[in-house]
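Just one protein chain is left out here, and the rest sit where they should.
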Amino acid sequence: MTKTVTDVICPFCGTLCDDLEVVVSDDGKQLLEVYNACVIGTEKFLHSQAKDRVTRPRLRQADGSWKEISYDEAADYTAAMLAKAKKPLMYGWSSTNCEAQSVGNEIAEISKACCDNTAAVCHGTTLIAVQDIGLPTCTLGEVKNRADRVIFWGCNPAHAHPRHMSRYSIFPRGFFTGKGQMSRKMIVVDPRCTDTAKMADVHLQLEQGKDFELLNALRVAFKGEWLPDVVAGIPKEKIREAADMMKSGRFGIIFFGMGVTQSIGKNHNIDEAIAVTKDLNEYTKFSIMPMRGHYNVTGSGEVFAWQFGFPYSVDLTRGFARYNPGDSSSIDLLTRGEIDAMFTIGSDPGAHFPISAVKHIAAVPSVCIDPHLTPTSGVSKLHVPVAFNGVETGGNCYRMDNVPIDCRKVVEPPEGMLTDEQFLVMVRDRLKKLKGAA
Amino acid sequence: MSEYIIKNGNVFDPVQGIKGDKKDIAIKDGKIADKVSSSAKVIDAKGMTVMAGAVEIHAHIAGPKVNLGRIYRPEDKLFSCTPTKGMERMGSGASIPTTFKTGYEYAKMGYTTAMEAAMPPMFSRHVHEEIRDTPIIDEGAFPVFGNNWFVLEYLKNHEIENTAAYIAWLLRVTKGYAVKVVNPGGTEAWAWGLNCLSVNDPVPYFDITPAEIVKGLIEANEYLGLPHSMHIHPNNLGNPGCYETTLDTLKLAEGMKAKNKFGRESVLHLTHTQFHSYGGTNWGDFESKAKEVTDYVNKNKNITIDTGNVTLDETTTMTADGPFEHHLTGLNHLKWANCDVELETCAGVVPYIYSPNISVCAIQWAIGLEIPLMMKDPMRCYITTDHPNAGPFTRYPRVIKWLMSKKARDTQINAFKHKDKVLSQTSIGSLDKELSLYELAQMTRAGPAKTLGLGHMCGGLKPGMDADVAVYNFNPDTPVADPENIEKAFSRCAHVFKLGVEVVKNGEIVGTVNKRTLWVNAKVNDNPQVKRDINEKFLKYYSMTQNNYEALGHHFVPNPYALEVDATHV
Amino acid sequence: METVTITMKNAPALYLEADTITPDTFAGKTAAQIADLPVFEGNAPSTLGKYFEIAGNTGATAADTKIIVKGDVRKVKYLGMKMSAGEMVIEGSTDLYVGAWMTGGKILAKGNVEGFAATAMKGGELTIEGNAGNYLGAAYRGDWRGMSGGKILVKGNAGSDVGMYMTGGEIVINGNVDVHLMTHAEGGKTIVKGNATSKVGGQMVDGTIFIFGTIETMMPGFKPNGEVELEVDGIKGKFAHFIGDMGERHKKRKGAVIYANLYKKI
Partner (left out) sequence: MTKNITLNLISGRTIQQGVAIEGGKEKPLYRTACGIIELDHEDLKKLGAWKNTNVKVTSAYGSVIVKAIEATQGPHPGVGFIPMGPWANSVVSPNTYSTGMPTFKGTPVTIEVAINEPILLGIELVQKQCGVNVG
């Protein structure tokens, strides 16, 4: 016989779908089926049942082979590495729950490390822009119930957030949007004709890297001022038409993603997009929301913020918190060679950092805490597999609009495997002894 | 639990009517005791002031908009961080301190209980995580109800019982403490970019006026008999001439009686009254109406207020009053953050600099001081800065200095660039009153504890109450030579006890305690109508499922302390 | 003017945070006392003497103290931070935060400097003979009050985000600049003798930019406003005049709307 666990949270992307149903065996050891999840979420749940999973920590030997060690030895190695390092970097935190992040922050404070989350390569520049100009936003339910103008700027939810459009932004029938998709105008701005753009009412296919100019042109169009004939490859008539469509809505929302955060201009692209939203609030009601990638990168930003005061790229080496992306952010620390130890958890910098940064991870003593086999665990000295967060252990996580939802344990982890929080507690206690802290 | 005896200190305790005479305070098993054994540790409080632990009734110290403020103000922490030291974790933030620093700063100033002023119900999990990370002080949080779709629909047909059933459900689900109302109706109108500027402006679509919302929620609060009265931030905050809206709102409470078993006598708490006592028609003829507001409150005994003093700092304003924050960013063009929460509320954050060189800020400072000095009954007027809106809570010693020393007020008035305008537009110059230590104890200990319904456990030194005690290095017998000594004495306590544990000694954190999260568990009759409405709204309009919403506060509050209320009317 | 010379003798493995190397902290100290000044390599506290050879003596006040920094200081940060008076000469190239938050005094960097030089500068002079990094004379993250005074001269090229949130002071760059010149500026003047790539003067409220070379892509928010004959930094010439940023809000002074000015040499 089997039992079905309902209201399960999918631990993959920032949409944080919380209506999943998972069928598990009676003894709770086997996960059989997943309903209501997109194909990526289903794969994440089913992969926890893979037979070839690594279940014990392993230390890289001189001749390149792996040697299996116990969790205690792994914790000793990690604590010794962090205690000895003059400037360790503790990166990741985005695919683990807030409880583990709190313990991690204690470790970072005791070992005087730099800590950063995957915002460094995802929405870090969004946070810089928010710090310069603010953020008029709303929760996803407001979009579901009120939005009649939806703009996807530099993001491709059809691929990155597959259920976003059906759960919140385009198709649902909300309180004031009874006609669902028919009561919404959809604009997509992307240099490619993405699968999302193919569904849009208006697709502005701009030149790549010219978002700042096009956003500035929109603000000029709102004020009815002079415009050059073509801006970023878009004729000015089309710009004025798009501007009027935005102004004529009752409640508009701009979703933006990697297209603006990772292109040239970086934080200024988002700065100008937020300025567009603020200008539109003079004519109608408009909000803007970043499409966060990892399911708990927002949570990591929140925990860093209420414990240290900054959302990411926090430098604790002087015993108090300092922040300046470009100086204390992971990519710069690695490419400039400022780091002498690397601690990765809940992310995969090996695959998603530029190779010049990954070379530095391989060059220094490094620990990778990850249930999967990844390029990071491939180049790290110690690989500590832990239970899948959101599948085999619960904990709090934050959706892309900062709403906290409690993800839950659905199935038992393989025999004898610890969760990341348990392992971090072991590391913290050893570190306290090493550093002689009370 | 070790025993303590605080000998020959000057005790000020309005709960027992002690006005500064020398008494011994005995602490045993976390409670104030009549006597202790000879092995009790002796604390010599000779020439010092002994009071109960202070109670903060209204501060934004935990939650999503506070954290949004931390995230988007890195410059608030530049060169002003405190490193890790002994038991103290590192802290940073001048106007919005991190959670560890919040707990330590409150404890060092003698505060042992604090209330988070506005919790969006959907984000209560976030509030409780931050409460968990705020050391030492007990905390409770007020969920906001004034723009909640359920409340708007029930109160449109004046269904008090359904509203009460919904309030009981939400308090239990979010582990909340009291009914908080912010800009009733206006914040729901802000979801379309509009606002309700008077108590009679109807809310778009829901077609209910703020007056009906306020009146209905007071009745629902008394129907339930909750420990704290309804806590209101009226419409039209911060605009010249807004004192009329304030008086209209207060008039709605006329003739209502408090019905509860916690010793509370008020039915309505008007918060940060300074922001609601403005006269004039524009920023040019902006003037104080503190007199009109305090006259009304002096006459009506069922109302309590807190001041919301401006402390002339660079700070960050944050409130659930979305439209006001958008109006404010229109004035000072600084970075504006806003978050509309579905079906419930909104929040806005804008930095603001209260500069002594600007006449409006100076007048706001004066209004904030006029209110407590004009109130007849200190038990119904409490000192707050609506942290961080009018100023950070770390400035309380400075506010106390201004209230207790006319000389300090005069030196500040003389330092204003537009001194003449401050004297002409307000009556601060003619107020000679100086607050006594007893009145200070009423305004920061006994008063807030009573209106919060916590009068039986904190805010006083009567045997049997919690052993929350603050000892200040301030000799009431010697006349105050320099007002700065008041500020220095009240900034760092000589000793602070929390639940019988010594947590602060000579201004340093020396101990910690398993802090409690105060919440209200109200039992009501089974109400299938409300249960069906809740299921339907979660099915169709919320963006998360009901099970996940209801799992919000449960297993996540490490040390809950429930105040039981039985509202099952037969 | 008393002169102290410090020479790098023991290069740090990681990067050295030496915010104590300023005339203000050196003034009135003997060489031994200077050697005991704290510095940090990562989270390891250390003293200046371990890394630098210190010679010469200092003046009584910062104003009459001159510091000469010799040796390879490319991995030393915060030179001249919060400096209020006196002089400093950096023989080679150095790292981030040169003269950050400085309020007075003179700094001469003979080599290149990295990013965040002269952050939120209030006064004084910074001369860089090599290239400057990004965020030259910009505001700290989140602060709307950027560089408000002082002069910066860069003989080489400068990076991106020069003069962000600038409210006053002057920047002269002989070489080229990267993207985002004087974004969000509310005052101040920048002269670029080389070329600018794109995103010049985005979201500007006030202030002036002179570009002698070319601009690959103009901001749509800058409206052409005819041509004008000007003499800039001693060079006469015909300039195309643009006013902007039309998308931004603008103050009125005595009825006339105040725009930022962008002059591009023809």
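Letters A, B and C mark the chains in the order given here, with residues in each chain numbered from 1 onward.
Note that a contact is a pair of C-beta atoms (placed from the backbone, for glycine too) under 8 Å apart; a residue touches a chain by one contact, two chains touch by 3 or more.
Bear in mind that the values here come from a model prediction, so they are computed numbers and not experimental data.
Considering the whole complex, the hidden chain is in touch with A, C.
Between the chain not shown and the residues C:24, C:161 or C:186, the one that touches is C:161.
Here the missing chain is touched by one residue of A:236, A:318 or A:372, and it is A:372. In the complete complex, the residue from A:1, A:50 or A:182 that touches the missing chain is A:50.
Although one chain is hidden here, its contacts on chain C can still be listed: residues 115-116, 133-135, 159-161, 178-179. Residues of chain A that touch the chain left out of the display are 12-13, 38-40, 43-44, 47, 50, 61, 63-65, 120-121, 124-125, 128, 156, 158-160, 162, 191-195, 197, 205, 208-209, 258-259, 261-264, 266-267, 293, 313, 325-327, 329-332, 335, 348, 350-359, 361-363, 372-375, 378-379.
Convention: only the chains that are shown with their structure count from here on.
Taking the mean of the C-alpha atoms as each chain's centre, chain B and chain C sit 45 Å apart. The set of chain A residues that touch two or more partner chains comprises 131-132, 316, 318-319, 323. Each of residues 72-74, 335 in chain B touches at least two other chains. Residue ranges of chain A in contact with chain B, taken from their complex: 6-7, 9, 18-19, 98, 102, 109, 127, 130-142, 144-146, 167-168, 173-176, 250-251, 278, 281, 284-285, 287, 301-303, 305-311, 316, 318-323, 396, 398, 401-406, 438. Those residues of chain B that touch chain C in the complex are listed here as 72-75, 78, 333-335.
Put simply, chain B touches chain A in their complex at residues 62, 64, 66-68, 70-74, 77, 81-84, 86-87, 89-90, 92-93, 98-100, 122-123, 125-126, 129-130, 133, 191-193, 205, 326, 329, 335-343, 349-350, 540-545, 547-548, 551-552, 556.
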